[in-house]
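Missing here is one protein chain; the remaining ones are kept as they sit in the complex.
Chain nomenclature is as follows: A, B, C, D and E, assigned in order of appearance, with residue numbering initiated at 1 for each chain independently.
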Amino acid sequence: MTCDFVKDTSEKIARMEIRGAGRIARAAAEALMRCAETSKSKTAEDFLKELEASGNILVGARPSAVSLPNAVRFVLHRIKTSDLDLPQLRELAIETAADFIDASKKAVEKIGKIGARRISSGDTIMTHCHSTAALSIIKTAFNQGKDIQVIATESRPRYQGHITVKELAKNGVPVRMIVDSAARIFMKEVDKVIVGADSIAANGAVVNKIGTSQIALSAHEARVLFLVAAETYKFHPATVVGELVEIEERPAEEVANPQEFGGVVIRNPAFDVTPPEYVDLIITEKGVIPPQAAILVIKEEFGWAIPH
Amino acid sequence: MTCDFVKDTSEKIARMEIRGAGRIARAAAEALMRCAETSKSKTAEDFLKELEASGNILVGARPSAVSLPNAVRFVLHRIKTSDLDLPQLRELAIETAADFIDASKKAVEKIGKIGARRISSGDTIMTHCHSTAALSIIKTAFNQGKDIQVIATESRPRYQGHITVKELAKNGVPVRMIVDSAARIFMKEVDKVIVGADSIAANGAVVNKIGTSQIALSAHEARVLFLVAAETYKFHPATVVGELVEIEERPAEEVANPQEFGGVVIRNPAFDVTPPEYVDLIITEKGVIPPQAAILVIKEEFGWAIPH
Amino acid sequence: MTCDFVKDTSEKIARMEIRGAGRIARAAAEALMRCAETSKSKTAEDFLKELEASGNILVGARPSAVSLPNAVRFVLHRIKTSDLDLPQLRELAIETAADFIDASKKAVEKIGKIGARRISSGDTIMTHCHSTAALSIIKTAFNQGKDIQVIATESRPRYQGHITVKELAKNGVPVRMIVDSAARIFMKEVDKVIVGADSIAANGAVVNKIGTSQIALSAHEARVLFLVAAETYKFHPATVVGELVEIEERPAEEVANPQEFGGVVIRNPAFDVTPPEYVDLIITEKGVIPPQAAILVIKEEFGWAIPH
Amino acid sequence: MTCDFVKDTSEKIARMEIRGAGRIARAAAEALMRCAETSKSKTAEDFLKELEASGNILVGARPSAVSLPNAVRFVLHRIKTSDLDLPQLRELAIETAADFIDASKKAVEKIGKIGARRISSGDTIMTHCHSTAALSIIKTAFNQGKDIQVIATESRPRYQGHITVKELAKNGVPVRMIVDSAARIFMKEVDKVIVGADSIAANGAVVNKIGTSQIALSAHEARVLFLVAAETYKFHPATVVGELVEIEERPAEEVANPQEFGGVVIRNPAFDVTPPEYVDLIITEKGVIPPQAAILVIKEEFGWAIPH
Amino acid sequence: MTCDFVKDTSEKIARMEIRGAGRIARAAAEALMRCAETSKSKTAEDFLKELEASGNILVGARPSAVSLPNAVRFVLHRIKTSDLDLPQLRELAIETAADFIDASKKAVEKIGKIGARRISSGDTIMTHCHSTAALSIIKTAFNQGKDIQVIATESRPRYQGHITVKELAKNGVPVRMIVDSAARIFMKEVDKVIVGADSIAANGAVVNKIGTSQIALSAHEARVLFLVAAETYKFHPATVVGELVEIEERPAEEVANPQEFGGVVIRNPAFDVTPPEYVDLIITEKGVIPPQAAILVIKEEFGWAIPH
Partner (left out) sequence: MTCDFVKDTSEKIARMEIRGAGRIARAAAEALMRCAETSKSKTAEDFLKELEASGNILVGARPSAVSLPNAVRFVLHRIKTSDLDLPQLRELAIETAADFIDASKKAVEKIGKIGARRISSGDTIMTHCHSTAALSIIKTAFNQGKDIQVIATESRPRYQGHITVKELAKNGVPVRMIVDSAARIFMKEVDKVIVGADSIAANGAVVNKIGTSQIALSAHEARVLFLVAAETYKFHPATVVGELVEIEERPAEEVANPQEFGGVVIRNPAFDVTPPEYVDLIITEKGVIPPQAAILVIKEEFGWAIPH
């Protein structure tokens, strides 16, 4: 009873052909939009059921991706709380999905603008891994003519820092690259740390690439501002109902060839959790908030999630 | 006026053919011993001058190696403060150098024994880089039948952690390897961190492989004991007279191929400095001391170094 | 002009026949319900006056019990802001009181479910005193098959910890009991502390059994998660208007026989205040919030309380 | 097209004839009120345009004064979101401006009442500089018969502390005066610090007279409560969209005669920023909030400020 | 070959008829003294062997009592490093043992005098458990006419605090008694905490009655001075050679009747370890030292203890 677009999209998400919090969220919204356009449901009720079923399939494609249920809930919440006939409902569904896609696309740009206001000429900024939102801030500030420079970690095991430094160097931003374990020694030259986020929990804890919490700790020790750039669809409503954020363990091969290391267990957690007391501000497309106000964003977007 | 052994040894030290704090110190003591054996000086005075000149050459071979002047000063101090004729002096010089070599060789073993008393069955120990003294403690405790396990970092950029985990696995010690930036996330499973030291300053600050201070900070945050294994010849008398510890910058090539990273400055400091408030104990071959008592060891071994 | 039920209930509350935040709150709501059912008021206006007068009597029975005015305000607020005739008003009052009673009864169970999601298999949990809500979390997690164990303090002077350990042992939960002053020494084995609350202030400070803040401090030192289980009627709206939380002093006899201790003043404060920076999360029946968001809960339930 | 009152008022604000956050805000509201009374606009649309243009002129008179745009936005927001004809609109504008003026005048008194509830008999209170709101709390508590005493800094360079101590002494409050650098040594006698604020940012950071953050740090070290008294029009909505708070540099002459100090640069920043982790509570006329809930006040008063 | 006094004394120590660090140490010294007086050895060599054998028996009577080997080592060290004939040796042994006994007896009084200089009129002092040395300071200060008062914990499970408060009340010192878990809430009234010690480790860590470290943590949080009163024979030379301090587990019966608590494990560790960063000063009969200088005292009394 659900449409082909949904199946196709959910498979691509499951196979990780579609990756990245933003792309996943937009693909899900688009699938629901196409589904609404082509639905053959005869009544508003059937139409709603069809979209809900489609939403469930999409959410099931990668249960750990926070942005996926957020996108689905955004579209369904608006149409479920309306009181319209079928043609109007179809129109609303299409419009709502389009709104989400549009807002999501503009979010990074808005974060860039809002965050850049926090950057002063003369700042040295440290970043970790590769975050589109964090780079949006840095590049916007640089393009505004601010005299800034960047220190980026290589970000073992997958060296996403290499992408970051190349992108910055291409844009003309003065940039230094260091090994991850040198972050503390360079912290005394740093004015601000800016990183992205995989998701943000109800208490403002930031889930991000392994090593982030260690840099946050060093920044806290040195009283360097620690800023997180995150679209609102990264906020994690399930944590409000008590759910823990699961930390993904990735293949040992990313770290070293296990066959050369007989008798050694190679561990490779992909993320870590930065506690809110080490985060100064979260920069979203809706404005700048302290981590303790994450609950406010979650509540405003998704309401109190009362468990059943 | 100095002997060939000294020239030969100092060249090997300069070319880094002889490497490692212990080996350098013993080579210097040995050169002085051979020098004393073969000296053609006719008077005690000439003999002393010859040995002092030899000592200066040796010290100049690698001025940043703390153990080198410590070895030379140890030998010269004893013969300069004696009041003997030439044959006796020669004998004393040979004996003193032999004493130093012997004590240096046994130091790692003694540190192993003393440190192992701090390890309890059930402990999980984190280590960083590759330290003979730290491994001596771990292996001694394991061989005493204590049920322990180890978490070791890979230690970018030169992966000395690979040597550590292989050596431990070969000895049958259960060991896990992680990337450097995962140290904080695993800290909650750790009971003790044990690392080595390149040198220890007058205030108890520990100079060691880049990343050490970051792990110390994480251990401090989690109130995990942070232990440093260091022979007494690692203590840094020059810091008493105000000298700063210089941090060596190593080639960018160790981190990444600079040619692939046009416009990016690759920085590669080899060491960092762990402040004494993050160090619980320093384990030496003379016993266990808190870092603030480093001055006591330095003073006892080398006296107050009053500047001229 | 107020009904008998109200007098009877308020006397029982004053004499502490009815005790415990939840029971007090439900008794007050029930009194108002009975009052509404039997009211002989002739107009909506009189009916409202009667209920308000009843509410004031109930609140006066034990002014320091936070849940009491919260229950009264919940019922009155809804009927005062409606615009109904007498029969409808009566019905609404009865329904609202019933809603409150129902929600209050289910709150502990919901807290159990939400909180249990935060418990992982392998966790060691410390608790203090005897809290139904905290035990609901522990028992729910245990009944879900999670392999957990508990360390409970005896909770001098009244040994409520004895009730806690017996209840847990009866349920099959592995449990250890310690004296209160041993909490810090066992903290290194603990993964999470879970306690209840007598009330929660506008800034997220937690008022609970004497000794709670000391355990929170030890947990904070060891970076162990400190969780508070609290129904929303424990939130303290009066603190928003600046009022201090008064700490009750209980009889010296609970601590020791004063007659044996001539010349010694025996002090026995019943509660202490845990500052919000030592609290990681508050688990309510509406979800999980950081302490700094307590104001959000208070505001949502009771509005900004502007002083007159 | 704007009225004379606006020009006149904005000039007085620019020349600093009208000074102080409260007076500036009320003057701006009054100018808009007079403008509305005398407007010759023929349509509701023109009337709105005229008021908006007037608002822009007022805001431009001293862009760094937070209370100024807050007052203007308060008046305009209500009339812009209404849907009225010209006479009604005029009436609403007049009424809204009057409301603002009234609330602003009463704010200090309300803060005094709310804050005084936090003061206990026996308290020693430290204050810094001269804040009407902070003094309102102290005087209210004293007039309630509470046995309190005050320690006030002299507040270099402009000695506003002199005004504070004289005002308190005149009211009979026991008061001691100290140099600014003695704050820490007296902190051990202090129960609460109460200061005012120039503005409060989205993350709860408090911008206030130079030296405030140093006292906050000493209070935090000694775990002395640090309270900030601030009217809601001090909250800084622009910081939500990322803007930094600029710190005004005042003339060197306030510190010392520059001509006597050839070769010396005299620096004189007027304010500093106290980070939210050193602030226990902010006392507003709407109630007591933790600093992390500043965003809540800003949001409630001005909505999310999404950047364009 | 050893004398009866030694057997007798060591049995009494083993059966805990002789208890308390000071009494044990003096009994051991006395046994050696009696042994020396009555020895039938014919040569100095035999005499030394006899005393050493006696020392070993005494030390073995209660291996965990730090003061026991300290007393034995004190006596033996002096006679072993002398070069005397039998009659002189006998005399020296007797004299040395008498010296030790005398110094030990006077130590508490000297600690009282030195420590009392740190007490100011007006001070409120918190103490825990029952320590002769700590009480010596308090009573000396009080007898000097200083206006002081004391807050003492009851010290579960064995209520040694009862002895403390009765002794203080008998001496006329104003004293309050609280349950152990109320220590933090009263800390804000306290100027100094003074406790005794069971032993002090090489890094200045203080081993004392369970609960001490929790009070030290609260004192540290409130920046209240934390002073430890300890005779030098409490210093723990074995910790210099890496040995851990074993924490004695006492019978469950002291906490509660195990038969009433089926399924509950009752844990009862007798001591805890206060880390040196929470200790401001250690007051010995030789003067006042910071904890990090414990190594200095150990070294001066017993020399570097190099492991074999």
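As a working rule, a residue touches a chain if its C-beta (ideal position, glycine included) is under 8 Å from a C-beta of that chain, and two chains touch if they have at least 3 such contacts.
None of these values were measured; they are calculated from a predicted model.
K.L.:
Determine which one of E:L86, E:I247 or E:L296 touches the chain that has been left out.
P.N.:
Among E:L86, E:I247 or E:L296, only E:L296 touches the chain that is not shown.
K.L.:
Touching the hidden chain in the complete assembly: which of D:N56, D:T132 or D:Q214 does that?
P.N.:
Checking each option in D:N56, D:T132 or D:Q214, the one touching the absent chain turns out to be D:Q214.
K.L.:
Among B:M16, B:L84 or B:V241, single out the residue that touches the unshown chain.
P.N.:
Considering all chains, including the one not shown, the answer is B:V241.
K.L.:
Could I get the residues of chain B that touch the absent chain, sorted low to high?
P.N.:
Residues of chain B in touch with the missing chain: 202-204, 239-244, 276-277, 292-293, 295-296, 299, 304-307.
K.L.:
If the missing chain were put back, which residues of chain A would it touch?
P.N.:
So the residues of chain A touching the unseen chain are 188, 221-223.
K.L.:
Please output the residues of chain D touching the missing chain, sorted low to high.
P.N.:
Residues of chain D in contact with the hidden chain: 153-157, 162, 165-166, 169-170, 172, 174-186, 210-211, 213-214, 217-218, 221, 247, 255-256, 261-269, 272.
One rule holds in what follows: only the chains that are shown with their structure count from here on.
K.L.:
Counting C-beta pairs in contact, which chain pair has more, B-E or A-B?
P.N.:
A-B
K.L.:
Name the pair in B-C, A-C or C-E that forms the same interface as C-D; by residue number, over half of the contact pairs must coincide.
P.N.:
Interface equivalent to C-D: A-C.
K.L.:
Which integer distance in Å separates the CA centroid of chain B from that of chain D?
P.N.:
58
K.L.:
Two or more other chains touching the same residue: where does that happen in chain B?
P.N.:
221 - these are the residues of chain B that touch more than one other chain.
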